[in-house]
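Some notes on the structure that comes next.
Apart from one protein chain that is not included, each protein chain of the complex appears where it belongs.
Read from first to last, the chains carry the letters A, B and C; within each, the first residue is number 1.
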């Protein structure tokens, strides 16, 4: 039961809306035409000087009731919308986006498919490669348990410059040999673009660590490789920043990208970091890439490994990364959070045979 | 193949270790005796002046090689360990802790048990109670779908003092009547200790909101009630602070406490808050209380409701809270995140019939 | 040297821009007219159902090149801009805002003016009121040093329910008597609306603590008092939330509001909290209220008291709050961060006689 005065005024608004739409559409068509010429002659679509002049003309002409600020704000929206049209013409769609590829990407490592409808994979191994014996022990256990991907760091990012920072290239060789002996795929972190040749030789999956998520030089170098990549999310990175880092990889031609959520920095002191399951879900909604979760670093606590694994899988993670060490007490790094072989078997039992998790899994590798 | 000199020195260390242990144990026994006398005569165990004097005596006597700072630090550890023994004598155990009660608490609301081995419950309803019609529509839908707990706010905490802040006591009456008509239990947020009588009359479960998690006056008042309580975690509260807030409730005698994780503030801009599943797991490890997750506020996005629900249940949540409104577009608050009836049915289908979730559920209420 | 085709198209755009501006202005005028009728008949300006219908009509009419999503987005901006105009008509200006009062508010406590061009004040005293002797010692020292405002808590918010939580009303009496003896103004934290009568009797300035910044019941009660208020910023509150909390106070009629920045929660482990000097600057830019900084809680370290004081004053703080205790080692709370009398004198010397700070100060109270 509307006031009659309101009804009349609203009818007037309806007409004005349609008039505005007509003008906006016409304006957009002209802008598209300009965009085509610009592309042809190699000019950038964005011309801030021209934009400033248009805004000046509009505020000169403005007689209210909108303030100049509001007029400028509305027209900036209109300019931006037009420019987006021009950019779509150029097909500058983000390669990582579901808009440019709706189907899930499946990254295949050796003969192990990751992503889409495939069973979640398990990537396990020690934090750091410390010796031939240590790697052999872990690799043979993993192979026996049906795990297909071995992780182990040869170059370790360390906050303190005097901490153990890995065996370097020798570590890569040790890892490669053990993986070959046991039919495993080798995942290892690359920290330096100049090491790319060694990684190409020894490693199956290049890992980019959280601290290097916005090391754009490294991203471009890894993007030029054709090896699959695991890209960890930065400790305080937004999802958008993480996805843009993946875009760096894809922009260089590498489309074998796996995103890895590894916990974000929060105020919590009971955990080292906080697993962000929404980020797993949103990365899968916004991109077509496989997304895995590192349950060792995201909690930093052994008693959270099973619940965080279940939680990550429930939200759609395509895989889990976990640290296993023959004797965590003597590990050269991360010795509070790696688990030993007995604990690893309990972990597998708790996650593998849980009715809630096995439903969509048909093969032992993975879970 | 150890250097002989090292072996000899290590044997000496072994003897010293045992000597130290003997002295430490003797010291602890004397400290316990002091603690008993202090308890008897009503003195506090902690006496900073005495502690300062002991430290002064030790640093006076110190001839190295430890620096005075290290000596003080080591003895402070020893003092603290002794005091913990004294405190254990006093049995000042936190009531919320697994150490004081190992078995899971089951909170029973009407005839609905929450916690332990019981099927997860669903608490659903509109953000705010707006009208008799709105509440009737939601309540009848929920009852039809087998949901047993209805939520709806009559007093709404709002950042802006001029926003709609709820119908007040009239809202409580509307909620009560609808719940009675449909056999539902009524959950509603209390913001003010002075409203406790009205809540006792109309409401089945008192909810303490995130902004009031450290409103100790309110906590004490609610703790004196015998109604079950849902205690939301503060937006930036650590798990310890959250559990201590529950301790306020239990210290006043209310042991019907349900913890509710509702997302923490992070830097993410794609979501309103970030669901912290580790907090659900840790709250269940550290306390014996039921823990539920509010999936509406923790994501603030409709497309995350299903994945966050699955994730929270996988990590062990005893229930889920979700906002449903007949027409979210015209809701007086939270209109971006409430779902309508059709979406609610899709939500139920996606969570109820998922093989991963139904395993331990036998009744329709809940999932 | 622009392509001629571009010049022609740009001329066309210029005309369209002006046509759009004309229509937008006309639409805004009609919307204002609707707003006036709505205000007259008591209707809310925001009508989401009407908005939805307009958007439906527009997307029905849309023939490109904009997608429906872009059309909806642009028109939502237009609707919003119009609604802002309507709201301005209603003069719903926030009372805290510089837009409703451009001149600085000066809050006068006893005969001590705070804010605007007045010298920064110092508010000092112990964390908690523990005994008559303790308060007397501090109050006489402060009076001797020319400090005019005494702070001391009688009701202490404590995370742990079993910690010392203050002497209550007896503490208020002790504080009042000491302040009367020494001509000091008494600042103390109120945690419960039901204590307002006692605070009205004994206290000169009501303090609302960080944990209660969004305790809206308490804010409304304190807002109905005519005593000056110190409103602390919540540990993770945005500046907007903080200012809105002050708006609660002013909306109830209390315009004697002092904002107090006390450090925000960050990831830093060297400090307890992190002083946010931008918040001091922005609070002074956005509101007309005095803003002070609590240098004890924002750093939680004695060695930061002087630098944080200098920093806060440089950014424009109208006062400083600091904790002083006769013997911090035996204090019942906060014993790591309170300073003793000797340190307080060093603090005064370092801040008072520093040439950078004394420039605009003419009286001893303050600095």
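FYI, a residue touches a chain if its C-beta (ideal position, glycine included) is under 8 Å from a C-beta of that chain, and two chains touch if they have at least 3 such contacts.
Bear in mind the structure is a predicted one, so any value in this text is a computation, not a measurement.
S.K.: Looking at B:3, B:144 or B:342, which residue reaches the missing chain?
M.R.: Among B:3, B:144 or B:342, only B:3 touches the chain that is not shown.
S.K.: Based on the whole complex, identify which of C:54, C:81, C:174 or C:282 touches the chain you can't see.
M.R.: In the complete complex, the chain left out is touched by residue C:282.
S.K.: Just one of A:15, A:108, A:131 or A:217 touches the chain that is missing; which is it?
M.R.: A:217
S.K.: Touch as defined at the start, partner being the missing chain; which of C:25, C:274 or C:327 qualifies?
M.R.: Once the missing chain is taken into account, the touching residue is C:274.
S.K.: Spell out the interface residues on chain A facing the chain that's missing from view.
M.R.: Per the touch rule, chain A residues meeting the hidden chain are 48-49, 52, 92, 157-162, 165, 191-194, 211-212, 214-218, 235-236, 240-241, 244, 247-248, 251, 265, 329-331, 335.
S.K.: Residues on chain B that touch the omitted chain in the whole complex?
M.R.: Chain B touches the missing chain through residues 3, 5-6, 9-10, 12-14, 16-21, 23-34, 37-38, 41, 50, 54, 57-58, 61-66, 70-71, 73-75, 77-78, 81, 84-85, 265, 267.
S.K.: To test your reading of the contact rule: which positions on chain C touch the chain that is missing from view?
M.R.: These residues of chain C touch the chain that is not shown: 236, 238-240, 264, 266-271, 274-279, 281-282, 285, 298-299, 303-304, 307-308, 310-316, 355-357, 359.
Here is the rule we use: only the chains that are shown with their structure count from here on.
S.K.: By mean C-alpha coordinates, which chain is most distant from chain C?
M.R.: In terms of C-alpha centroids, the chain at the greatest distance from chain C is A.
S.K.: Between chain A and chain B, what is the gap in Å from one C-alpha centre to the other?
M.R.: Computed value for the inter-centroid distance: 31 Å.
S.K.: Between chain A and chain C, tell me the centre distance in angstrom, where each centre is the average of that chain's C-alpha atoms.
M.R.: Comparing mean C-alpha positions, chain C is 38 Å from chain A.
S.K.: For chain A, jot down the residues that touch at least 2 other chains.
M.R.: 267
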